[in-house]
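The complex appears here minus one protein chain, its other protein chains still in place.
Think of it as A, B and C in the order they're written, each chain with its own count starting at 1.
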Amino acid sequence: MSQIVLPQSQISYLSDGVSLRSWLLTTDHKRIAILYMISITFFFFLGGSAAALIRYNLLVPQGMIQSAETYNRLFTMHGIIMVWFFLVPAVPVTIGNFMLPLMLGARDLAFPKLNLISWYLFMAGGACALYALFSGGIDTGWTFYTPLSSNYAQGHVAAVVIGIFISGFSSIATGLNFIVTIHRLRAPGLTWYRLPVFVWSLYSTSVIFVLATPVLAITLILLLFETLFHVGVFDPRLGGDPLLFQHLFWFYSHPAVYIMILPGLGVVSEIIPVFARKELFGYKFVVWASVSIAVIAFFVWGHHMFVSGQSLFASVTFSLLSYFVAVPSAIKVFNWLGTLHKGHIRFDAPMIYAFGFIGLFTMGGLTGLFLAALAADVELHDTYFVVAHFHYIMVGGMVSAYFAALHYWWPKMTGKMYPEMLARAAALLMFLGFNVTFFPQFILGYLGMPRRYHAYPPEFQVLNVLSSAGATILAAAYLMPLVYLTFSLFRGDRAPANPWGGLGLEWQTPSPPFTINFVVTPVVTKGPYEFPKPGIEPSDV
Amino acid sequence: MRKRHRLNLLLLLVLFCIAALEFGVSLPPVPAATRPILALPAAIMAVLVALGYMRLLDAPAIARGFAMAGIFWLAILLGLAMTDPLTRTIYAVTRQIGS
Amino acid sequence: MSEEVAPHTHFQYADATHQSDTAVAGMWLFLASEVLFFGGLIIAWMFCRHWQPAGFDAGGRETVLWIGTLNLFLLITSSFVYSSGLAFMEAGNIRRLVQCCVVTMAIGTLFLLLKFYEWHIDLSENLFPAGPFKITGTDAGGARMFWSFYFVATVLHALHMIIGVGLVGWVAVQARRGAFDDGWYTPVEVVGLYWSFVDIVWIVLYPVIYLVGRG
Partner (left out) sequence: MRLTLPLAASTGAQTDLLLLGLLAVSLAVLGLVFWLMLVYAIRYRHNSPVDRGALAEKSFRFEISWTVATLVIFFGLFIWGSTIYVRLYQPPANALKVYVVAKQWMWKIEHAGGQREINALHIPVDTPIELIMTSEDVIHDFFVPAFRVKRDVLPGQYETMWFRPDRIGTYHLFCSQFCGTAHSNMIGDVVVMSAQDYAGWLTTSGGGKTLAAQGKGLFIRYGCAGCHLGGGTVRAPSLVGLYGSPVPLSDGSTAIADDRYIRDSIMQPKSQVVASYEPIMPSFANVIGEDDLVRLVAYIHSLAAEKHG
């Protein structure tokens, strides 16, 4: 590769070459973040439409969609697309890719070409999975439990498994890139305890990316081998153990749910101090809470298998460990409240999303305690209580944090301000729609309605109709940002370099930033949240 | 440079000895319970190659950190997962499908 | 940060050693993920062997022991050869490095040829788990599973070996083209890490496949 001449040009990364080729072969982390954002949004609305059809079907006890087969393929598609093609990559690859080098004062990630390969792997995996899902799909649920998925499933299990397998390498590449960048490319003076908490949460997420995803890769290879040759690795009739698949699958999938939530925790820890104009309460505790979540996340996967025939000793061990992993999340919530105490809170759109996040994430976390208690899990496992629990954390927590981050850094990424009033309305509508959709499901789960049911007994209908109604409000609330954010690209007024008064290095670059980020590498002297005396207007900082 | 070559050669001989030992130990019939000791020579050889040929000691500090992380997480996967089959009291009955 | 940039250094690195240490750290992290990848295979092997000890031993006895053992010694030697090639590189002796790379590639190819020959023997003896299988009776299930692990593990290892041989070849070509000097030879180091790691994987797989069944 020829030697790179250091680009001296001061033009922004958006207008630095407009040909399709300059976008599709870019190694600029900012452009790759934009490419990812477009593909993430596509997958989000695709998975969302599958969810809408599921809620449509559950309006009546016998199911609006005639064939149960179609319903099974719908919820499997909803699960696969949302987990692997929206939630796992969501914040790290879009906001993380864009902001990490800026926050570190670096010019790009450690391995720019690897970053582009990561996007292409993600799209290749996505294309492969979409081909399978649209040419018939599969009816195994996103968990692929054997022997159902290996011996009894009709449909394109092999093609979907290969698609997810390829997209797994995209996660490993991104995680590897982030960890090495955070270690090696920090600006002078930027010590570990001066790093913004979002960088710490990206670091913890990347540790899980790199160390959990390979186990998913080998699990999918073994599943593929079993599906093609029926040799009995997971088939008890030939001597295999179906619980082995569940152990291997959940060893990846539980840390994966922490991959999904940790960046959200980082974003909220970034937004609350800025909009409360007050230093983050207990910075070191919040930081070490993120890192300890990344480590303990690997000890707890057995709580998915309390009633699946796992041994008594293992179940009791995993129940204890599952309670330990809940403690760091509790510490974070208390520290956010500590930050709000005696602050100067401004309720811009990102802050409304952050408040929504705290409320819904706390509810999600607390219902996790229900499922970690062994005897309660016997009653609640595989019912709508579990569905409500993980939607409170994934949709109430993660998606709210994604929208919060989107609105918080939108001026920096696009150089345009979003319409404030519309954004606040969308945030409140999303909070309302979400609760109407998913709170009834807690009650349905307690009443014993099992998951993944195409038809259900009539006594559950009222709550299901309520939930479906909420889903329509939620769908409307998701469409609003799509409209006004794209609208702001063309009509939005120019964004100042630092609209919110944030102290991170990313706010010291113009909006949108140059291709090389910093003409002169900044030197860091203070911590990330040492705000000047309160009362000063943010824009004149 | 000469010292490095001598070290490499010495390591090669040590590895050959351990490999030969491992091969030799496994020939006489050993009761099933003690077979996991075969993991010992393999682990020693792996560590020797990592320290000697991969020069883990003079690699940057975080590289050593990543190596330790890999081993630690592997131990979690193997250790915690094995608590289930080892303590599962009910018999996993196999039904042979005659080939 | 000085504007003139050392050769081969990407614009986001301060200097050459900064970049080479980063590359080495990046490779070690990738190897940690590979440890988990093969670790998943090992836990699956431990699980199934726990439920089917008799079947696994029956399957293990059918493996071709001499090829496995010869391959073990071959790979250890190849690690030694490549490592001494790296030592020559540090002293700036590129000709020796190219020779060591060629020898390493030769050993790697010999390993692969032996492995293909072993697979040929196994397939001819109906040891592929699907379809007609050599071992029948109560141990058939366990042996069938052993052989499915054998093929998954050896195919994955062979793929890693093929990539390794390709990488060493790329290093040899670059070295002959004069891309490296004693000031900058990071790719040689990084490929060395990958090659020795593939050797370690075989060191761990060897007893699992060949010896445990025969004990």
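FYI, contacts are C-beta pairs under 8 Å (C-beta built on N, C-alpha and C of every residue); 3 or more make two chains touch, one makes a residue touch a chain.
Computed from a predicted structure; not experimentally measured.
**Q** Among A:Ala124, A:Leu374 or A:Ala497, which residue is in touch with the absent chain?
**A** A:Leu374
**Q** With the missing chain put back, one of A:Leu14, A:Ala159, A:Leu447 or A:Ala469 would touch it. Which one?
**A** Final answer for the missing-chain contact: A:Leu447.
**Q** Among A:Leu24, A:Leu228 or A:Leu320, exactly one should touch the missing chain; which is it?
**A** Answer from the full complex: A:Leu320 touches the omitted chain.
**Q** Which residue numbers on subunit C touch the omitted chain?
**A** Against the missing chain, subunit C presents residues 54, 138.
**Q** Residues of subunit A in contact with the chain that isn't shown?
**A** 63, 68-69, 72, 139-141, 143, 145, 147-148, 151-153, 236-237, 242-243, 276, 278-279, 281-282, 285, 306-309, 312, 315-316, 319-320, 323-324, 326-327, 330-331, 333-335, 337-338, 340-347, 355, 358-359, 362-363, 366-367, 369-370, 372-379, 381-383, 443, 446-448, 450-457, 459, 462-463, 534
Just so we're on the same page, only the chains that are shown with their structure count from here on.
**Q** Check A-C against A-B and say which one is joined by more contacting C-beta pairs.
**A** Taking the two pairs in turn, the one with more contacts turns out to be A-C.
**Q** Quick one: report the Å distance separating subunit A from subunit B, using the average Cα coordinate of each chain.
**A** Roughly 36 Å separates the two chain centres.
**Q** Touching two or more other chains, which residues of subunit B qualify?
**A** 62, 69-70, 73, 77, 81, 85-86, 92, 94, 96
**Q** Could you say which residues in subunit A touch two or more other chains, in rising order?
**A** 183, 211, 215, 238-239, 241, 247, 251
**Q** Which residues of subunit B touch subunit A once you look at their complex with the stated criterion?
**A** 62, 69-70, 73, 76-77, 80-81, 83-90, 92-97
**Q** Which stretch or stretches of subunit A touch subunit C in the complex?
**A** 3-4, 6-7, 101, 106-112, 172, 176, 179-180, 183-185, 210-215, 217-219, 221-222, 225-226, 228-233, 238-241, 244, 247-248, 251, 516, 520-521
**Q** Under the touch definition given earlier, write down the residues of subunit C that touch subunit A in their complex.
**A** 1, 3, 5, 7-8, 10-13, 18, 21-22, 25-26, 29-30, 32-34, 36-41, 43-44, 47-48, 51-52, 55, 129-130, 141-142, 144-145, 147-149, 151-152, 156
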